[in-house]
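Here you go, one structure.
For this depiction, one protein chain was excluded, whereas all remaining protein chains were kept in their positions.
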Amino acid sequence: MAKNIILMCLIFTLFCSGLAVEVGPLQDFCVADSTSMVMPSGLMCKNPMQVEANDFYYGGLNIPSNKTTPTGINVALVDVDQLPGLNTLGISMARIDYALDGINPPHIHPRATEMLVLIEGSLHVGFVTSNPQNRLISRVIHTGDVFVFPAGLIHFQRNVGNRIAVALLSLSSQNPGLLNIRDAVETLPESVKFK
Amino acid sequence: MAKNIILMCLIFTLFCSGLAVEVGPLQDFCVADSTSMVMPSGLMCKNPMQVEANDFYYGGLNIPSNKTTPTGINVALVDVDQLPGLNTLGISMARIDYALDGINPPHIHPRATEMLVLIEGSLHVGFVTSNPQNRLISRVIHTGDVFVFPAGLIHFQRNVGNRIAVALLSLSSQNPGLLNIRDAVETLPESVKFK
Amino acid sequence: MAKNIILMCLIFTLFCSGLAVEVGPLQDFCVADSTSMVMPSGLMCKNPMQVEANDFYYGGLNIPSNKTTPTGINVALVDVDQLPGLNTLGISMARIDYALDGINPPHIHPRATEMLVLIEGSLHVGFVTSNPQNRLISRVIHTGDVFVFPAGLIHFQRNVGNRIAVALLSLSSQNPGLLNIRDAVETLPESVKFK
Amino acid sequence: MAKNIILMCLIFTLFCSGLAVEVGPLQDFCVADSTSMVMPSGLMCKNPMQVEANDFYYGGLNIPSNKTTPTGINVALVDVDQLPGLNTLGISMARIDYALDGINPPHIHPRATEMLVLIEGSLHVGFVTSNPQNRLISRVIHTGDVFVFPAGLIHFQRNVGNRIAVALLSLSSQNPGLLNIRDAVETLPESVKFK
Amino acid sequence: MAKNIILMCLIFTLFCSGLAVEVGPLQDFCVADSTSMVMPSGLMCKNPMQVEANDFYYGGLNIPSNKTTPTGINVALVDVDQLPGLNTLGISMARIDYALDGINPPHIHPRATEMLVLIEGSLHVGFVTSNPQNRLISRVIHTGDVFVFPAGLIHFQRNVGNRIAVALLSLSSQNPGLLNIRDAVETLPESVKFK
Partner (left out) sequence: MAKNIILMCLIFTLFCSGLAVEVGPLQDFCVADSTSMVMPSGLMCKNPMQVEANDFYYGGLNIPSNKTTPTGINVALVDVDQLPGLNTLGISMARIDYALDGINPPHIHPRATEMLVLIEGSLHVGFVTSNPQNRLISRVIHTGDVFVFPAGLIHFQRNVGNRIAVALLSLSSQNPGLLNIRDAVETLPESVKFK
């Protein structure tokens, strides 16, 4: 078996190597092949002839996600893993429900700008600019308001209303990535942590 | 002096605007300088020191746009013209309200994929693939459903429910562009129009 | 067999996933491997050691294509399918022969600007700008004239001379794509078609 | 006033020109503003309302350029300097006429792949791959043949027929650039020149 | 006149700077015009005819920077502000001197991968992967060792030898950006800070 794997990779590299390199797609779309999605980073296309409307469809954003975080939010992310038609198209969305005082804690999307529409409630939203300024850019927003968090900056939202809040988010990548600052800092060696 | 500055920016935008486009910024953000926005294609940055939270804010998506089209929809677009902080960030949003039988007629966004979340109602949504297949990829969606329209393809939405429908749209460009097929075809010379 | 396919895809994803991501090539060239070209979208490279001059060669543009369309044109396209050396290089060409009154009907190349050189004859050529202007930009051109059709806009050519016309076209993609407006409109549901 | 505008644009181009480059436009097109084109690298857009068909037009490729080089070729280049509508669109073309034994000597286009269609005659064409292989990829082509020279590699053409030859070239940049190897080598200090 | 030119460039940079970014230049190079560099984000080109060798030169990396940080390092950054010839070329470098126990504290370069060569000494180096894994990837390196920190991830270095350490760094952007995690976290509102 191991021999076959090596043989296959060898054949693959001999015949198929140097794959990459195009800016902008080479076809109408490239629906991610879900049967082959063992790992979330795949970019393989489903046979275009077998593509159907449901490859571009996802249902259920009218209800909150059923996973509650310790900071009081429920996040339903619709990225390429949930909606294979998003593959190569550079966009994804999410719904976040905020409990009373619920917080989406400081985090970074390294590969996406976030544009938030507040469907219901009131949020304190903001981000911090980079060195050397480190300015806080923040304000409170209400139902129907939109706020933009530029890619790569630390940002947050906090429910400051007296009821739950619900937001819809657009993200400028099929796979925005997430650096939770607290989780990352806790992972650092004690010797370089700030006190 | 102030007059001259405005005049120069005006001249600059009139003669020199629409310079370029971002693939990966060179700074945290580049808020479009609204005082110089004589033309909608400008990409000049506001002085970062004068940037404030409201540059990333837009209010009012909780109510329909007050412009009704002949086909029975109201569109409120939030792109870089309404929200200068979107400049160079590759994303925009819109709210569409559909009257009974309201239609968002066949059109193309040449520079953006569209991801639609149906907030309320029922829509027939779809797009047509390119030559030589020309397949119709369509279905009916309901409240809470999401559908994706790949960039550059002719697509449409039609209200097929028995009440109004409301959708929020994400678009993968700060300035998606719009080709209305009917308007474009009517503009064509008679000699090349198809009957 | 099905098991093997799944196994192979699994192995492939385990060992080879996350392929993408470079802007600008990583080698001199990446000739498309024609033995594996079951589908036209492939981007695999032939072993560079086995690349030869004929991988960069195509013959026969001195004669018209032998396929005549209903609108009176013959198109010979030289893209990556005919010339595997074009893979990843962002360019292709075509020859079009126009019968008397022959029309290249309104269409879009979603991924390429088109630059036309008229080798012989006279053509009415043009394109329509996007909303809200919908301006017709057109003129008649003659032997030796060049005209540019920007990517993503509806454009056309019509033979307005008293003999055949012949044009050579450059396209800024290895795979420009084609949306024939009439074919696409006919594919649309009756309910959203314009009358 | 008009004088000042021109002066300002002149100053702007002298001091600030060559700003950037497109990867995906933010509008339909960006016709280079020819009144401000003091330097060839400008990318400023003409006011879209004043754009007309002739901005996308160039005449005269049916006749050879009237400048003959010492190596026996005449080159007529149609890039953004001759055809302002090419600005930001990533393509240009050229016509080359080869006298008997005329040579397009070894050179590099650092920013463009070249696709050559031989309209008439016979050429020996080829390029050299990079280190460590340094393979010569070459062949003789005849009327109607197409050959591709990948971006960034040293390539050449030589007339090997018994009459003149004429070629049309597509180049995958609005401004392909040119490194003539002989001219560059002669510019080098004697101490690093190879003998 | 000269005063006016400087004034105009100043106004231009104050109001219009930070325009865009290169993916593939349109000329050989675009040396940043230092007379107009009121703000660090400018991308205007010096007149190519006036470019000289010193535009591509910077001296003094053989000695440490004279600014010592509270965490015991001295950083000399050579980016486009110090070396105008780097403009649009996508690379910069730095020298860091680490005192005994000196720390380059946890930070992110949002626009650049960092490749470090240790000229002298011993460092503990590492980075943290993104959610949900949050793995620490770290090791100790010694004189002559190289380590890579992927763009957008939190990383650090700490002097763990018994003498000073000196490193040279390559960064894959002319303007890598810097998010110091401690500084950013301190800027956050108390209500969303983690305890």
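In order of appearance the chains are A, B, C, D and E, and numbering begins at 1 in each one.
Criterion: a contact is a pair of C-beta atoms (placed from the backbone, for glycine too) under 8 Å apart; a residue touches a chain by one contact, two chains touch by 3 or more.
What you see is a predicted model; the values in this text were computed from it and never measured.
Touch with the chain that is not drawn comes from one residue among E:I141, E:A165 or E:L179, which is E:I141.
Although one chain is not drawn, the whole complex shows that of D:N66, D:N131 or D:N162 it is D:N131 that touches it. In the full complex, subunit D contacts the hidden chain through residues 23, 103, 105-106, 108, 110-111, 124, 126, 128, 130-131, 134-136, 138, 151-154, 156, 158, 177-189, 191-194.
Residues 25, 28-29, 48-49, 51-54, 56-63, 78, 83, 85-86, 89-93, 113, 115, 117, 119, 126, 129-130, 133, 137-139, 141-153, 168, 170-172 of subunit E touch the missing chain (whole complex, contact as defined above).
Everything that follows uses one rule, which is that only the chains that are shown with their structure count from here on.
Most remote from subunit D, judged by the distance between CA-atom centroids, is A. The distance from the centre of subunit A to the centre of subunit B, with each centre set as the mean of the Cα atoms, comes to 22 Å.
Shared interface positions of subunit C, defined as residues touching 2 or more other chains, are 23-25, 90, 111, 126, 130, 138, 151-153, 177.
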